[in-house]
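Dropping the structure in here first, questions after.
With one protein chain removed, the remaining protein chains of the complex are shown where they sit.
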Amino acid sequence: MSRRGKVFGSFAEAMVDIPDGATIAFGGFAGPGTPYNLTRALLKHGAKRLTCIANTTGGAHQPRMPDIGMLVENGQVAKVVCAFTAATRPTDVLPFTPYYERGEVEAELVPQGTLAERLRAAGAGIPAFYTPTAVGTELAEGRETRAINGRDYLLEYALPCDYALIRAWRADAAGNLQFRLSQRNFCPLMAMAARTTLVEVEEPILPAGTLDPDQIHTPGIFVHRLVPIPPAPEGLWATRRQERAK
Amino acid sequence: MSRRGKVFGSFAEAMVDIPDGATIAFGGFAGPGTPYNLTRALLKHGAKRLTCIANTTGGAHQPRMPDIGMLVENGQVAKVVCAFTAATRPTDVLPFTPYYERGEVEAELVPQGTLAERLRAAGAGIPAFYTPTAVGTELAEGRETRAINGRDYLLEYALPCDYALIRAWRADAAGNLQFRLSQRNFCPLMAMAARTTLVEVEEPILPAGTLDPDQIHTPGIFVHRLVPIPPAPEGLWATRRQERAK
Amino acid sequence: MNAPSNKGWDRQQMADRLAREFQDGWIVNLGVGIPTLCSNTDIGERDITYHAENGVIGYGPVLPPGEEDLHLVNAGGQNVSLNPGAAIVHHADSFGIIRSGRIDVTVMGAYEVAANGDFANWKIGGAKGGGIGGAMDLAACAKRVFIILEHGTRKGEPRLLRTCTLPVTARGVVTLVATNLGLFAPAGDGFAVRELAPGVSFEAAQQATGAPLLPA
Partner (left out) sequence: MNAPSNKGWDRQQMADRLAREFQDGWIVNLGVGIPTLCSNTDIGERDITYHAENGVIGYGPVLPPGEEDLHLVNAGGQNVSLNPGAAIVHHADSFGIIRSGRIDVTVMGAYEVAANGDFANWKIGGAKGGGIGGAMDLAACAKRVFIILEHGTRKGEPRLLRTCTLPVTARGVVTLVATNLGLFAPAGDGFAVRELAPGVSFEAAQQATGAPLLPA
């Protein structure tokens, strides 16, 4: 696609073509990089039978921000692919978990590094690879392993997606992205894995040629639609994370 | 290893432990990123029966700078793994090619993208992967292919190395590296693939904490020995490339 | 099975004991919960690089309220600081560091550890799902896997066992275990006792353990 015309005026406009049944990856890890504004717009957009790929469906902490769990509550999700279908602490309950336990939503539980590598593989044209992770565990039961140089490895397949929704710090009009600190996490990999990448951008979008070509985290080749985040309260911005009351 | 003590005073000192039979990757693509100074020191160091991994063994252009071809001429090389055993233009002759044709050196010819991905796989703990490249060609004869989603892919293995010799623009004392423009090429991948990474550095080495953590191309975790390049003529610096006279 | 759970080391002491095993130059990954306390331990001039799964290499202490940078969290979601020489990478590169064996030690919590080095920390009994996060990658690939856990459950059942009863996170990988009762090393058929917490007898520890203890 052309480097022109990547800047969109609203989150709704940027996702108007997302169909029912789409596979969508959501960036973010424990806050930074999470596309709160795009997720909120997707709740309103209403596409159904979605497959959602993310590290988590949303944490057990407060204040709660738009997350995959809300899409589940809103009846929009058929399946999630993630590294947590339950919280790490058995005393926490993710909003998603009861839906999964009742069988209302499918889930594919994937180790976090395998999830990242499967996204990267999709973006790098690698259809499958071997990994040492999860060998000998319940996750490997009935699946193909292979001994290479005397060690067993599990075969994993690329995880492509139709759309990636991510959040970045800065962008230029050509779609080149910079992330700030741990905002980077899965975002560059999801942009690689997606056919269409939507980005909510924290800083005002810069003219092409403003960012140093040596300091681009995600080249514009992987980026299709940019939406600047309006100031609060219209736009959603990170707030201090609070643990859910015990 | 500790983040302390990574800065070495000479190229010779940085490679004193390279043994005969080592596998060494050499960064660089058509000039930028090529470790001229480290390669010259390796010629003097004299380690033999080396396996050398690089995009090329050195070009057919002038002025000739220290390259793998010279290590071959110096009797130090058992095998090369590269994307060119002959020049692209049949009228050019690489210094390496006659040694290969006479059977004095082995070669494994690898498509450039597969070479990059095999190095990256070694550095990422992926022992093997599938790629569409080279399917149906002479390079795939007798090798394992696999149909995935209706397309044939070739199985490729990780390519680890004992040492990587690379050139960077800037480094801090913790070993974090920045490359300038197309100097980056294979260098970050070779640093990932190597047990020990040696870097010749163009700019004076900076105190740890000077480089922006968001703008590190190769984290110091992958970098073990840094040597600042002295000014010319003692140090070797890029010069304008000239095509070999026809 | 009657060893009171408040006997022996407290949480910080368990973390301290493992942290003192860290050697100069190590790359260390600390799991959520008690393991994060390892970074509080004074181990002198040793240079430790803390790695978090989300691509933060070289993070430092958690910042107090009001001083946080909301763009920066460790794997537990805490707003940490960066030490000089820190670098940020994306998730695939971060797990490349893990899978390629660059992590000298990962310290994790667990529900169970077995004498054969297996451990379980992602799924509780009877649950449909679980929380894996980066634990399986770290467990399968770090050079050493250290586990911190209470020696027994709240009901007094042992957590150090001959074989795990819960679905395992990885097999044969645990090298060292700190509990409130002491420091133990999986040794195949039993656990080698490396050290007992003050006031804990070998017999009391053996009674609280679901596998033979081997004297040091």
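Letters A, B and C name the chains as they come in the text, with residue numbers starting at 1 for each one.
Methods note: contacts are C-beta pairs under 8 Å (C-beta built on N, C-alpha and C of every residue); 3 or more make two chains touch, one makes a residue touch a chain.
For clarity, every value in this text was computed on a predicted model and none was experimentally measured.
Shown chains touched by the undisplayed chain in the intact complex: A, B. Of the candidate positions B:T39, B:Q76 or B:T114, contact with the hidden chain is made by B:T114.
Looking at chain A, the residues touching the absent chain are 1-4, 120, 122-126, 172-174, 176, 192, 207-209, 213-214, 216, 219-222.
Interface residues of chain B facing the missing partner chain: 29-32, 55, 59, 61, 83-90, 97, 100-101, 107, 109-114, 116-117, 119-120, 131-139, 169, 180-189, 217, 238-241.
Operating definition for what follows: only the chains that are shown with their structure count from here on.
Using mean Cα coordinates as chain centres, the one most removed from chain A is B. Looking at contact counts per chain pair, the maximum sits at A-C.
When each chain is reduced to the mean of its CA atoms, the one lying nearest the mean of all protein CA atoms is A.
Inter-chain centre distance (chain A to chain C, centres taken as mean C-alpha positions): 28 Å. With touch defined as above, residues shared between interfaces to two or more other chains in chain C number as follows: 82, 88-89, 92, 95, 98-99, 141. Counting partners per residue, chain B has 124-126, 213-214 as the residues that reach two or more other chains.
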